[in-house]
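One structure below.
Only a part of the assembly is drawn; its chains keep their places, and the rest are absent.
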Amino acid sequence: MISSGSVCIAYETVTASSGGLPLLTPMSEVAGRLAPQVGAHALEKEAGGRGVLLGGVPGAPAADVLIIGGGVSGTNAATIALGMGAQVTLLDRSLEVLRRFATQFDGRVRTIFSTRAAITDLVTKADLVIGAVLVPGASAPKLITRTMLKTMKQGSVFVDIAIDQGGCAETSRPTTHSNPTFVVDGVVHYCVANMPGAVARTSTFALNNATLPFILQLADKGWRQSLRDDIHLRNGLNVCDGKITCKPVAEAHGLGFTPAESLFD
Amino acid sequence: MISSGSVCIAYETVTASSGGLPLLTPMSEVAGRLAPQVGAHALEKEAGGRGVLLGGVPGAPAADVLIIGGGVSGTNAATIALGMGAQVTLLDRSLEVLRRFATQFDGRVRTIFSTRAAITDLVTKADLVIGAVLVPGASAPKLITRTMLKTMKQGSVFVDIAIDQGGCAETSRPTTHSNPTFVVDGVVHYCVANMPGAVARTSTFALNNATLPFILQLADKGWRQSLRDDIHLRNGLNVCDGKITCKPVAEAHGLGFTPAESLFD
């Protein structure tokens, strides 16, 4: 890229005035909403699961879904899991997040303050565990240990939304849409990297909506003026004029770093 | 069975004082709730679908789900499809059923009086069509014709809950859990016979709940007294004392029919 002279803007470092990474949020939404769907499928007998229906039926109990992490993915996962009739429990370390869940879901989600003890206890009861722990710019913590896994129900399912950041279970390793699951200690793991690819049409619309304002700006003003005017787009710049303008990338590759600002005065 | 001298009671002919077939209802509930789940899976790219997420995400539209038939299966299918965030439309020929949907789902399901014209129009817009047309004791009507199929979206999905009664599309043919779908005219067909087997654990609990009162009665009073006392159980009797006591079965096999009542006085 450096030698090509290209202007390289990375989706994952563009920022927003409201905080967060606006070009990644839509993918977190899609992955979060997919998680209960793929988890429900993995719970079917044919897929190796214990043969339970998320919502049960009157007289036969609903499945227990445990969501670890209440960010964008976790919130979307909870929405769909509740809609499918599951009993949903959320673990998070932020009381603010737990309060937001209590209000948004009107008490339908059980909210538990996340500790190692709480995770250890709750995974043994869950039919479906959804790992939605995203630490921006860092590897996901390994919250589900191998030891915990052995205590889970046979045929229960673990969906690791954090797989793109390395996964939040010790046993997680990336899989593909064509071969999405593997079993460890009787627990079906769904660890597909790039989950949103499963619903490519929806994901494309979602992503286009997020990128369109930047595209229009680039088309209207040209890349140089756009990068000069818009600090959030500029934060996305990684390579320009043969120079690396993203510090972590420069450091990771042991190359020199040039502040983006210095290129646009 | 006749020569074995067995007392044969069939789940599908036991009746209930409130009407309906109480030992089949739980399976209709399970199949109805599974339908949006298997449909959502079939809509994924890997499964051959058009790659849409039932609920969409904010800014990217939700999928259109069309449910034909508002009985037990259709009602349960609507519950889960709504919960997954889809736009749900119900077709039924009974205004009473449409009114029940309007009340139960508080206006969230679009209710349309079912006519051939309405079906023809609505299938072209649907991402997922769920056939839930059950005519007790008869073949399902072929409401989705081959001609209609050609007008549907490429990669849309048809789930035929009525497959055990022959299916409600001209192109339906039974499939299995290990090979659940096939494609005709670009439409993915899911026509698994015995859908509840996918969630065997939930289905077993559901069925046990329904049969338990009869089992207890049989254990307490013996079969002869139970059949004498309980007209609904007796309606389930098909073969007894080497005689056929179910008229349709007798007629279908060209054998003699003996009223069950005559055996218990």
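Note that the chains take the letters A and B in the order they are written out, and that residue 1 is the start of every chain.
By definition in this document, contacts are C-beta pairs under 8 Å (C-beta built on N, C-alpha and C of every residue); 3 or more make two chains touch, one makes a residue touch a chain.
Computed from a predicted structure; not experimentally measured.
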Could you work out how many identical chains the complete complex has, if 2 are displayed?
6
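As a convention for this text, only the chains that are shown with their structure count from here on.
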Please report how many Å separate the Cα centroid of chain A from that of chain B, as a whole number.
36
Looking at the complex, which residues from chain B come into contact with chain A?
26, 29-30, 33-34, 37-38, 40-41, 43-46, 50-61, 76, 79-80, 82-85, 177-178, 197-203, 205-206, 209
